[in-house]
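I have placed the structure first, in the form of structure tokens, so that the comments after it can refer back to it.
A single protein chain has been removed from this complex, and every other one stays in its place.
Going by the order they are written in, the chains are A, B, C, D and E; count residues from 1 in each one.
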């Protein structure tokens, strides 16, 4: 696991704890729902993480892209599969996604090694 | 194939022909690219259509949702798989997607029969 | 309650039932969360409905605007208060909201009588 | 001027009057600003209307697209110029704009005659 | 007032001056309108700032979130009220807002002290 991935996770967990420590029941319920929808079910986790990744790119959310790029790597996405997800996001949402795709590709190459 | 699906397709094709008949080379190239990215590759067509569907819901594009809902039905998506795609879109993009999910579910039930 | 409001509610309930009858636990949990966040709490329901209304306009969701416009009327919003919410949405999100504000104002006048 | 254009304008003016009759000073000021930015200046009205048109397509606002399509026709946009604006919007914002571009092209052909 | 808040304000004012010094009358008019809509009226400033805050989160504008978070603190928002605004934004707009809510909560805690 690269330093960048470690750092991303640490910061993410620290901030999530800050949010969850505020004791707002609805925010807590949302967070557990956000975990639940990606669990294995009729669709497996890999497919669900792909859905999360493509949604993150078309919505242009860099933090979400980083999270799901790491996740799809963990569940065994191949290089070509990754590129095909990017190509769909690019065609659906247009050139406005290019800056985000550049970052996703850069991260993908880093965590590949 | 229900009447609604037939009508949707006819109207879509008619309008696509109007657009393509204008002879703008870049628009034509975009349209063929838009077909190409969903073809079987490292990821199969079913997975790619799921990516198209989730992107359509989070981007709240009813016309696109109709198109991809019909397509995922054709490639054999099950009821439970469909619901899981909707649940991810709902959590990623929030209550603002509910009006679109209502329409998607209504269409899904129609084409199921 | 005007015919338009009655019809909107009937259709909304019918479609919500279709969605909820599908027995996807995460979708159900999301729907109850979507009710819970508008309940009286540290902020009262009126203020929360205003938040829902302004969010609906800046996100340009006509169905959501209709729902929250009816709700803020029920909880006693005045004409001037309604206009001020619209003015904030308009300035935050720009002229792109005007078609939606036109519909909101039209509905507001209808349910006023 | 086609019937559809006449009808669009009548309805638009009627609703605008409803909005402006509410006497919210900030909404009125916004509306006059919305007119002012398209006036001849360092850039001429035609160029500014093109900017309004491309913005409307990438933001997927059908009402705005109708308005600016009529306007660019009035200020003398040619067929090829219209198509090039559409091609830029399509590439910037992706396939999600296609349903809106279909409507724009349909309207363009109607008002051409 | 924390250093971060001071710095944010200084930079914001400096850049606003750059924009306003350009002498485009319409931009100037927009900026004064942007101030005017938050002034006390039928709705008080606190409620209006809450509207600005929720709009900023659902539109995922970090700079706007920082500005309105500082403002709602100044006008006396409590911890629980702040959390309830965040919970509504989260449910309306989904998990895509979480990275922005993390930043908002972090800032809120900083300026609390």
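Couple of notes before you dig in:
Quick note on the criterion: a residue touches a chain if its C-beta (ideal position, glycine included) is under 8 Å from a C-beta of that chain, and two chains touch if they have at least 3 such contacts.
Computed from a prediction, not measured in an experiment: that's the story for all the values here.
Set against the missing chain, the residues C:29, C:48, C:71 or C:93 yield one that touches it, C:93. Per the touch definition above, the residue from A:5, A:96 or A:111 contacting the chain not shown is A:96.
When the full complex is taken into account, the listed residue touching the unshown chain is D:50, out of D:50, D:70 or D:101. Along chain D, the points of touch with the absent chain fall at residues 30, 33-34, 37-38, 41-43, 47-48, 50-52, 54-56, 58-59, 78, 80-81, 83-85, 87-89, 91-93. Where chain A meets the missing chain, the touching residues are 60, 79-80, 83-84, 86-87, 90-91, 95-96, 98-99, 101-103, 105-106, 109.
Taking the whole complex into account, chain C touches the unshown chain at residues 90-97.
Here is the rule we use: only the chains that are shown with their structure count from here on.
For the pair chain C and chain E, the distance between mean C-alpha positions equals 22 Å. One simple way to say how far apart two chains are is to compare their mean CA positions; for chain D and chain E this gives 31 Å. For the pair chain A and chain E, the distance between C-alpha centroids works out to 27 Å. Looking at chain E, one finds that residues 30, 33, 37, 80, 83-84, 87, 90-93, 95-96 touch two or more other chains.
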